[in-house]
Structures are given as C-alpha cells and as structure tokens.
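Pasting a structure here, questions to come.
A protein chain is absent from this complex, but the other protein chains hold their places.
Right after this comes subunit A.
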C-alpha cells in the first residue's frame, strides 16, 4: 500500500474508488496475477506499466470481471466486485475500452456511441453532445461506419462509447497502441480532459514515460506482482524504475 501523496486524493480515510488487494487470477489453471495491490481514488489517473507478460492487461480484465479472480478482493467504492459480470459492472459505473476490437465496425459512429449508453437510454442526447465535445472529429463522422475509420479515430469511438454510460471509473487497455505520435499525444490529451471532468481512469500503457507523466498513481507490475507503486512523477524520477522499466 502506498501513502497518499497524490494532490487530488480525497480526505484521509475516504473510501477509494477502486481498491484491489492481493489479487490472484488467470486463465484456466494458470495464474498470471500473483498478488496485485492497487488503490485509486476518485478523480485520479492510474497507469499500469511493466514489461510484456507482467499481467498488466490481465489485471485490467480482472477489474472488469473478464477473468476469474481466485484469491484476494477487488472493491469498487468499497463494495466487492470481483467475479461480477461485465454488464453489472457497467451498471455500477465502470467503463472498459479493450485494446483490440473495441468498436462495432458495421455500426455508424453514432450507433457505436448509442450502444455505450445502452443501459441509460434517456441520457443518450446529453451524453452524445458531451462526447462530441471531447472528440470533435466524431461529430463530423457520426454517420460513417466505425470500420471505415483510422486507428486513432477508432480509439476515439471506443473511448466515447465507454464514456456514454457516464462511468466513474474508465478502464483503458493500451489506448495508444499502434497509433502515430501525433494521435498518441492527442489521446493522452483527451484522457487528461476526461479525467478533469471527474472520471477516474485506470489504464495500461506501453508508452510508459508519456503515460506516467499524466498519472497520479503509477503501478509497475512484473511477473504478476507490484514491483513499484508510487505517484507518476515519483516513478519517473526513480532511477531504479527508469533503469529497469523505462529504458534508461
């Protein structure tokens, strides 16, 4: 457990938005997570970094109920959520943007976004306006099918879809994977804006330096366990982290 050095953290003793304690889990009989710890307060950006195979995406999937957690617990606003079905987690305010296949290719951009608000149909109009504000290019392309868009625009659709449900916690699995540096910066920029609007963010990133730069909390995983846990700035400044995980 880390001390709360984040400037945005709520009053001491406030229930964290997300709390994972000693999470073990994996696919089939193989455990990939071997005791991950994670605390994220409302309005914080948490970034999970680490080498390939460290269990970063697996941890995100465990939070979103896509993975069998066989030991430990995950709490959302103090309530246990491990092993709840994804659609129930959406109801409780969680949004998930997978790394791949994160849009409905044959649906139009607008329909993609509408699907995000499937459980809150009365919110569609208001949320559409809000998402178009976050991602102006989507408004222009709203009648185009999502499968025809570029990678960066697809990522915007995917994030927009998740935002439509007005989540309090948004999970992003490598949102900048495969994007050009231009789009990458734009996506990080949007993540900051979304967070500023009051949405907690937990994301897995390969572009660790840029991601930690905007992170309130950073979690460096290795072999399914926390190796370093601190604020983003502290991790960036830590020579140990830099040497072993950020490429010097």
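The working rule: a contact is a pair of C-beta atoms (placed from the backbone, for glycine too) under 8 Å apart; a residue touches a chain by one contact, two chains touch by 3 or more; residues count from 1.
The rule is simple: contacts and distances are computed from a predicted model.
Student: Given that one chain of this complex has been left out, which of "AraC family transcriptional regulator", "NADH-quinone oxidoreductase subunit M", "Membrane protein" or "Branched-chain amino acid ABC transporter permease" is its protein name according to UniProt?
Tutor: Cross-referencing UniProt, the chain left out corresponds to "Branched-chain amino acid ABC transporter permease".
Student: Would you indicate which residue among A:20, A:38, A:103 or A:201 is in contact with the undisplayed chain?
Tutor: Reading the full complex, the residue touching the unseen chain is A:103.
Student: Please identify which residue in A:18, A:90, A:109 or A:159 touches the non-displayed chain.
Tutor: Considering the complete complex, A:90 is the one touching the chain left out.
Student: For subunit A, which residues lie in contact with the unshown chain of the complex?
Tutor: Within subunit A, the residues touching the omitted chain are 64, 85-87, 90-91, 96, 98, 101-107, 111-112, 114-116, 118-119, 121, 161, 165.
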